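For this depiction, one protein chain was excluded, whereas all remaining protein chains were kept in their positions.
Chain IDs A and B follow the sequence of writing; residue 1 opens each chain.
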Amino acid sequence: MFRPAAREVVKLPTRYFSCKSEPTRAVTATKKASREEIAGLIPAFPEIYPDFLQSPVWNRRNALKEELERQDMLERRMNIDIPEFYVGSIVAVTSSDKNLGSKEHRFVGICIRREKEGLLHQFTLRNTIENIGVEVLYDLYNPTIKKIETLKLEKRLDSDLSYLVDALPEYSTFDFHMEPQAHPAGTPIPVNECKVKLKNPPWTRRWEISSYRGIDDTWTQATPWYKRKLHKTLVNDYEKYDLIANYRTSSTKEQEVFVQTQMQKFEKERHAAGLTRRRILKSAASYK
Amino acid sequence: MGIHRRTRLNVVDNSALGKEADTTGKLPYCIHVYKQGRRAKHMPHAELGDKILVAIRGQMRKAYVVGANTHVHYRKHGVPVTDQNMIVLLDEEGNPLGNRITAPIPTKLMANRANVQFSKVLALANKYI
């Protein structure tokens, strides 16, 4: 439910309890910049930089290791422009391939998933070439990647578009020579609310019992056998009650602020040294 | 995890045998993988670029795997994964049956250029993914 628009809620940087950071709400152009944004921090940090989140396995969180990893990640970001993209955005990746020699290898596709934290962060792009669906996995910090461009910046209803495998090919087809569509700075990220139609079953996964919002009516298409077996039980329905899972995967405000201040410091040092003018910490939905 | 016995495959070259199999709906299926295994009495799974023996239309043919549908947890950076398992048929001597490959081929296969048999298959490819 939306808060009353008259009163602006000011987010304080210190909190006495840690809770899940709120995603960017409908920020209109007329709203004033919050205290965070004035400090140069981004409220939607975990969405834009999912690789800077901490490991969901509690045992693997170690401040020193994260610091060393962050240093490597920021160095890489200073050398190559890693743009902002979400699951559902159309991305083009130009990489150098050993087998091709001096020729570059370019792949354009829709980002269907982004996984893992830190230097291991991966994203998969999907496209349909000559009626054959192709998915390519890329390590975000692999040094053979020369360029990553976001051709169209948008979000979808789900954070994981694996169902495009079983969807009609038109939903995964994107032109290789697509022109990049610029996103006007300051506007919120558009959410593409299209509902995808699936091919006839059998499917690779049980989409009819999963709770993906981007699929258009799986139940009628699903085979009668499965309908008989599980009368509308949803897999993963319990996940909204799993508070510990939420605690593990989400980040705290303190951690976000800490990482962002480290990034700002890194940026400032490199700018001062006169090496690059590249900005690492930026958000397409912010005012700057 | 990979392509093993009974895995049905799609033929991607323009050979007559492949087209017949596709139209009748009786897809070729793998019956043997020509690969060195690590476990006794267990045939290893075929991946991208491996040679396999398939059964089509009542006959046995050798084929090269040109596109594989690997599970998410086994995927590697930069290696394209196709929705279908695609093969290119070979005849008895080892020469490819068709003279063109319709589907795009991953560039990773170009690493096997040195292999004479495989280079003939690569010569037919016109689009690299």
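Rule of thumb we're sticking to: a residue touches a chain if its C-beta (ideal position, glycine included) is under 8 Å from a C-beta of that chain, and two chains touch if they have at least 3 such contacts.
Keep this in mind: contacts and distances are computed from a predicted model.
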Which of "Exosome component 5", "Sedlin", "NADH dehydrogenase [ubiquinone] iron-sulfur protein 4, mitochondrial" or "Large ribosomal subunit protein uL3m" matches, in UniProt, the chain that is not displayed: "Large ribosomal subunit protein uL3m"
Sole contact to the chain not displayed, among A:Glu115, A:Asp139 or A:Asp160: A:Asp139
Of A:Arg35, A:Lys98 or A:Lys195, the residue in touch with the unshown chain: A:Lys98
Residues of chain A (touch criterion as defined above) contacting the omitted chain: 59-60, 62, 64-65, 67-69, 71-73, 75-76, 79-80, 96-102, 118-120, 139, 141-146, 269-270, 273, 275-276
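Note that in this section only the chains that are shown with their structure count from here on.
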Computed distance of Cα centres, chain B from chain A, in Å: 34
In the complex, chain B residues that touch chain A: 67, 75-84, 86, 102-104, 107-108, 110-111, 127-129
Residue numbers on chain A that touch chain B, as the complex places them: 95, 97-100, 105, 107, 122, 124, 129-130, 132-139, 142, 144, 165
